[in-house]
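Shown here: the complex without one of its protein chains, the others still in place.
So, chain A:
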Amino acid sequence: MFTHVFKYRLKCLLRDKVVLFWTILFPIVLSTLFFTAFSNLNNAVSFTSAKVAVVDNEAYRNNKPFQEALVSVSEKRDEQEPLLSVELVSSDEAETLLEQGKVHGIILLDPDIKLVVKQSGMHQSIIKSFLDQYRQISASYGTVILRNFDIPANGDTLTRFPADDYLTELPLGKNKTDNTVTYYYALLAMASLYGAFWGLRVIGEVQADQSANGARINLAPVHKMKTLLAGILAAWIIQFVELSLLLLYMILVLKVPFGNQAGYILLTCLVGALAGLTLGTLVSGLVKRNLGLKIGVLIGLSMLMSGLAGLYFAPFKYIVIKAVPMLAYINPANLITDALYALYYYDTYHRFALNIALLLAFSAVFLLLTYLTVRRDRYASIPSIQEDN
């Protein structure tokens, strides 16, 4: 009997084009839009070196520390663009290059260091910052020497220009930091919560006061819970497969980094699917009759939870964690994103396990509450089959 009901529940759900659209096609479309938006964003902010013409005169040739400081910021390091791209030219050539817009500024040592620019902008600011910093360090060393500190007074010291003393971003764990992944994780969480629409349907079809089909099923010699469990199992499998497909699309087509722990990622999808599904069964069990209201509540909840998990603005996730940590722990969407985040960035599984355990606990609570709301055998009224009489 269970197999019979399960088979037909699976068929019904798989042929429900509306719910299929929202649970698989919509997240795929949204992830593609994210991909397009992030690609443009990355291109827009990609860094290029500031081009600078340095006048090759007597003062320059005599200022060895400055020459070496220039070299230190114009060398390519770790595949990253250098701060400055330097051309050593005569005074006239420098002016011509600036006029033609081929350089952003001219550095002239006369003997003080001067910067000539034609307009203001990011590159001009970079050159100015470099020169300001050089002047500041030169002055500091001058003071040290005047006060007879035990530091060699040769110019070599200045060659250690702090280009490599800037803050360097280091990954906490095994993978490099990528801020955009939070959006994709939140999207996967949203897709998980959209499994609630399956839950809504599953409940509607076993409750006599919610649908005519529910009434007919209640009249059959089958325990309602058996029918309900068959429906939940079918919906869970479909939702898990959908999430896996979405995950594959993100990894293989959009090249979103998810790490290399496929088993744990799939486990997150499996548990996330259950959390979303059971959230739907609970809302469907609690909100009586009005299908529109149920859908509205579910969309609102999933949007709110996904939003708090960083779907619309990634830093929001961290703001919530910092300001209202409890909210982060009771938000299934956040738990899903956090589980994926922990898998990607951390070497240990403590945080991942905590998230999965909390998701399972919430699913169990949702399921228990669903059972309590739908377990009754007789109804007070049955509007679904009692319109006129």
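Here is the rule we go by: a residue touches a chain if its C-beta (ideal position, glycine included) is under 8 Å from a C-beta of that chain, and two chains touch if they have at least 3 such contacts; residues count from 1.
As a convention for this text, contacts and distances are computed from a predicted model.
Chain not shown in the complex: UniProt lists it as "ABC-2 type transport system ATP-binding protein", one of "Menaquinol:cytochrome c reductase cytochrome b subunit", "Sugar phosphate isomerase/epimerase family protein", "ABC-2 type transport system ATP-binding protein" or "Thiamine biosynthesis protein ThiS". Within the whole complex, the absent chain has one touching residue among A:T32, A:T180 or A:N213, and that is A:N213.
Residue A:V222 is the one among A:L30, A:A59 or A:V222 that touches the chain not shown.
Touch with the chain omitted from the figure is made, among A:V5, A:A69 or A:A333, by A:V5.
Mapped onto chain A, the interface with the missing chain covers residues 1, 4-5, 8, 11-13, 15-16, 208, 211-213, 215-223, 377-382, 384-389.
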